[in-house]
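Working notes for the structure below.
Every protein chain but one is kept in place in this view of the complex.
Our next item is chain A:
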């Protein structure tokens, strides 16, 4: 057994790697698929640009450079700048406590740090607004955004911490670094990919979220776009707001690309990494317990208390089973079908982003993120307009709504798949090929199978997103569709919070198994 971990930096000059791989057949198929999917995902963006060009510069500048846009920009930026770092700090602390310390009940706290994902963001907001009716504005937005979205960072961070090879830390300690400096100089750099990926996901959610901020009267670009759409449908004002929002996404993406860098960490060679030692907390145990406890109270306790309260207040009257059953069935179906489509569509992109990174891949990947960061209503509107013009038979059919879901949620599948493929050594693919398998078969029997955990995790994330999706569903779904989220939104919009409660409960109950799957996957990825 090899004792020293060989952390190979697979930072090959990217152009060379891409060039060498491009000559192989399956790779070019994969690239072709990735390019097609990415082009497709650019449809909504193309739509916005097309509208901007049609509108003319004078109107565009009048609509973009006005005080209202300034207000929205300030709100949106402050939200991202305050909420994302808070999520990072909270998640790093929680992940370290649950994975690397001897915190009592670490497994329970780990699960409780993931479980808030099972509660749709707007249900978090509904819970808080019921508890503190006057809650509104920026700080309310930051608070609820953090409790609703921090698991997106906690999950990859916990998984990364669990996978770290302790040999590196031992080496640093042996060279005389104290525990704090080991953490800063050895552990944190290895968490960079997880922090970048997770932060991007949280940031994009903040930009695209609608329901959460409506409850607490905090205006962001997305809420303003929906207001404009509700007033003017596809008017230029809405599309110009969308254009500014897309620019914000570009900025986020750019920051992520800059910060995440080129390094890739993977353990190669025979043998397995040694078991990690958990740090003893000693007398700090009690104060350290407060952090996960308070987080769980805010992120799980508040929704639980509110939903229970409304269920009790509503009694048996709010359980209209025929209505609820129909919504449940439709939601389940849409979520599963959409998740499958998005994951399959993300596969080629995820593969080349790890195996053949390069400028083209960055651009393609960026396209997918942009589509995913657009609010549902923008994607929906683009699809309505395009489909009404060129593919009328598809209008308001299942196909349209599933395409919209795939466009919107592809980044979720992509991030999970990417992390998973990064862990599958490329040598296996080559070995399989050298043993006589055709390129596609080699791919199937190695990397694709090894990335199944990531694929499943991605599907779970996509299904979750679809269950909570509201605006695009309302515009694109076949007539007569009523998902759980639609029903919840319609009841809570009329301040009938009691009637909304069963839908909130069912959404949470349906999401929990998916979150559990996600949680178990992230454990298994680390071989535990």
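By definition in this document, a contact is a pair of C-beta atoms (placed from the backbone, for glycine too) under 8 Å apart; a residue touches a chain by one contact, two chains touch by 3 or more; residues count from 1.
By definition in this document, contacts and distances are computed from a predicted model.
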Omitted chain (choose from "ABC-type quaternary amine transporter", "Iron(III) transport system substrate-binding protein", "Oxidoreductase" or "Na+/H+ antiporter subunit D") - UniProt protein name: "Iron(III) transport system substrate-binding protein"
Touch criterion as defined above, residue of A:237, A:472 or A:485 at the omitted chain: A:237
Residue in contact with the excluded chain [from A:107, A:184, A:274 or A:449]: A:449
Options A:189, A:261, A:329 or A:359, residue touching the unrepresented chain: A:329
Residues from chain A at the interface with the omitted partner, ascending: 63, 66-68, 71, 133-134, 214, 217, 219, 223-224, 226-235, 237, 326, 329-330, 332-333, 336-337, 339-340, 384-385, 388, 392, 395-396, 398, 449, 452-453, 455-456, 459, 474-475, 478-482, 486, 490, 493-496, 517, 521, 524
